[in-house]
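Mind looking over this structure? Questions follow.
Shown here: the complex without one of its protein chains, the others still in place.
So that you can tell them apart, the chains are marked A, B and C in the order they are listed, and the count of residues begins at 1 in each.
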């Protein structure tokens, strides 16, 4: 790695999350000394990019770190010879997200940004753009790592792994949040805690908890009666049923609520939309508007506390931890999205999974699971992964048949007539972003 | 095989289906010369057993075949030294079936005898009784084949395979009906048609159709627009959507409607119950009452045409074909339920599957699939099979946790609060038949 | 299948075995009515082709069957629109075979036509020619079956399966001979016997023997003390050690002697060569010379009894049985060489194996094994199969590295310096037949 001239390109640099990332880059500068930092965005995001760029510049100046900041619309320039390319894009913006949440609800289905029919629509829009970025990386920075935050992160990782030669890692802040919360539960620092997370992005289970070599899994599960699990800003945090958790034998993740508490979640979403006319995307729009107002203020030289409302807790932590472990060949364990390669033996080898990995300078190496998955974890994992495989095919090839089968298979859709209707709606309302579907 | 004294024990001999079986035994006597035929039933079914037994006696007499008929309540006597034991029992009778259909509907779920929460309840009641029969076979007829018709046939086969040393085959009349209908579609005799069926009982796909070595699968699929598939007397035969079938790339079975047309099926069931107060079990009761009136008539010496309304077309065909192929070491191909053993590589080795098998005198040998399963078939198959694995554990060990996870996992249940409620209802209303659940 | 005009092309039609095949085609004409029979050979074999062709013509004439015989050097004409293409070629002729036997012996290694370094050399010469035939079939008879007898039949089948779209079956007379001998041992007709053969061509084990559904495996193994197993004309039939056979728990095949009795086999081969200056190839040359003298006699109108000395007992039986089962969609069980596809789970999916298959009109469908392979069978099978995979790569791509690794890995070679020497010798002495190796 070119230690002298470490270059990082942030695609979607105009994101409201960027100050979070800048903060992390500054804090960890000694271990991860970015020399050239490119914030790049598309023309439609120029205004936001400019605002965020100026805040970033003020933050860096104040820090005194010798990070050279470049704010640009020229993606090729940003990528050229980069060591790391991180992506935090949102194809279609928050308007598209709002549609992803509302279209399914209009068909009586859960409407969520990354799960179910909403996540499916987002995947169709996002995967082709990410693969375009990969093509540019293959040409301009073939040895760079793609650090992908863009949701649905698991689907995107799988698409990149199947259709590009670029080394990529999919990253989510859910695992680090889970670890933080469990550490807090036990009153130990996060680094004394060992957890085994198994699954795929936004559908993983914490199957093992150990502190200092002592296996605390049973004790941990008994503590979960009424535990809300990790709160994610975007998910209503209903409590887990004690008897149910006991029978799972593992801690589900927050997104599991969409499966395990389907009825109540749907009801809550429907009521909220009916009462307020809004979904999560609409709130986020408001939060973002406020944030950008804040960002504009010249006196602001650090990430504002209001950013936390936006969600994405520990986002920069996860990102910088990963990049600095690669950069420094640290060999610590982080939960990231990688190619399966036999680690979860009940899934195909070439799919993306989210598990404990050792992070070395050549990227993440997944670690063997310490126990076999029980049927109730295995079955749900397999059907959702099969949905993801179909969705990747649909997104890459504009394959209508794969798209229809993907939605039909998804446990949150299932019914064919409904799958056809919601698919038709998705394709129509996202037509501008889905050139691959020329029917 | 003791060719001189071929002995067949029919457990649940008082079933209204029995004349169908007797008819088959007579027709195929030359190839499958049953010398000793035992019809056995429990005390509660004595009256029906007597009626059916007398009809059977008249049928045999008329045929002139030297089949010695024994009608008895002594199951051990029936099993002792048998070559084949066939089971067609219904634990709890039609009243239990009626509850299996109604309890789920009361919770807004599909209520069906073998699929979903209804089939789950039936499995809990049935598996322990079948394993009891296996224990007796291990003692009294360890080399006999258990030919199991009792639903849910796949779950029962899996339980026997995991928890008994008895050689058993699970049998269903769906595959043979499918083959008959496709043969009819092409205007060829059934034996000129080759089909590849893959899956598990009541959830299998016809992935390949060939006549005389020519692969007709594509042509066949294009013919399915509006095709109702195999009509089973117990399933509303909604038409398949042409676009959907094209995207499956295979013919789903009738029971797939519960998954693929979930909403409409549920609606139809709910409406029917609301309008008539009845489910399929109630109809069957009426049909059975009529049948037994008929059976009583001394002038009846053959199976009455009314029996067809009962469902179970080609039932005796399937049963006798299987037994005579074993008896004569025929080596023909039949679709039956057997231990997987790697044939469907995305499922565990020790589960039951329903696929093409070569029938030799030592039983069925499954044949390799001619192509890999696509993700949309794989995913659904895997989740339902995982549900079945959990259900077998619940049924055998009275394991509440496994039961809760089974229902939660099932695509037709899913939601945890609902799963808990319907499970609680099932356990309470079937308490007399579920001694293994002592909570 | 074009039942009116069944066309069979026999490539290597000038082989001394051909009368055997003609005899079979005549005997089974009613079930496998070949209308057009092409015997084709290369120019170098024209004289032999003419002699065999005339004998074939006399045999057919005498039989009165309406088989139209074509004797030609035009391979494309022979293949065009054929239903079956059978190959019985010998690239380099018996001189090459003689070298295959002598080169290894000169290096202190077993020299055998299909096993070890000799079989390796034969594979290098043969595979490219067979793939050339496949290219022609893809163009001229894409739906035909390739019935390959050419040794090493397993390696050839694997190469065709990996590098061609042609449907092919690899055939050997060892399985049918084994079955015949076991049937004789028990005094039952061959068709009453069921055996399970598992492995790869010339390295398979009979793991199960049943008559009429009764498992006789233990009894069978106890009978093998001193049993010579199947005698193949080309293999010294040393007796099996009783204690050893008992510990195998299965009947090894004749070719296993090269592994299990390596020292004695090598000694015998070395002594024979030293004493007589001859190997098996030299004997065969003499036998063939005599045979062709016989074949020339106009009064000869049937296969002469002397042909049996040549080896290849039941050769036509195996070939015609296979083709007529495909032609008539019989569905009987035959042991042939096919793509693994998971049947032997400890081997890769895409390799060729030799196991029980159901023969339908679309070809052979392998049947699940009835038990897992024990480590001592598994280990030997795996290493020899890995050798075969490397040999296929070497043969197809002229890959020296794969060739060196193949020989090094082979249990009958092993030592690297020796592997290099024998490889160098093989490449040099077969240079005319190995254009793919341009070093």
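General observations
Please note the rule applied: a contact is a pair of C-beta atoms (placed from the backbone, for glycine too) under 8 Å apart; a residue touches a chain by one contact, two chains touch by 3 or more.
A quick note: this is a predicted structure, and the numbers were derived from the prediction, not measured.
In the full assembly, the chain not pictured is in contact with A, C, by the touch criterion defined above. Annotation: of A:94, A:185, A:210 or A:242, A:210 touches the absent chain (contact as defined above). The residue touching the chain not shown here, chosen from C:66, C:142 or C:375, is C:375. Note that of A:163, A:194, A:292 or A:400, the residue touching the chain absent from this view is A:194. Screening A:360, A:397 or A:420 against the full complex identifies A:360 as the residue touching the chain left out.
For chain C, the residues in touch with the chain missing from this view are 241, 243-244, 246-248, 259-264, 346, 374-376, 378-380, 382-387, 389-390, 400-402, 404-406, 408-409, 411, 414-418, 420.
Although one chain is not drawn, its touching partners on chain A can still be listed: residues 1, 192, 194, 210, 212-213, 215, 326, 329, 331-333, 341-343, 345, 356, 358, 360-362, 365-370.
In the analysis below, only the chains that are shown with their structure count from here on.
The fewest steps needed to get from chain A to chain C, moving only between touching chains, is 2. Taking the mean of the C-alpha atoms as each chain's centre, chain A and chain C sit 56 Å apart.
Centre-to-centre, using mean CA coordinates, chain B is 44 Å away from chain C. Chain contacts: chain A has no residue touching two or more partner chains.
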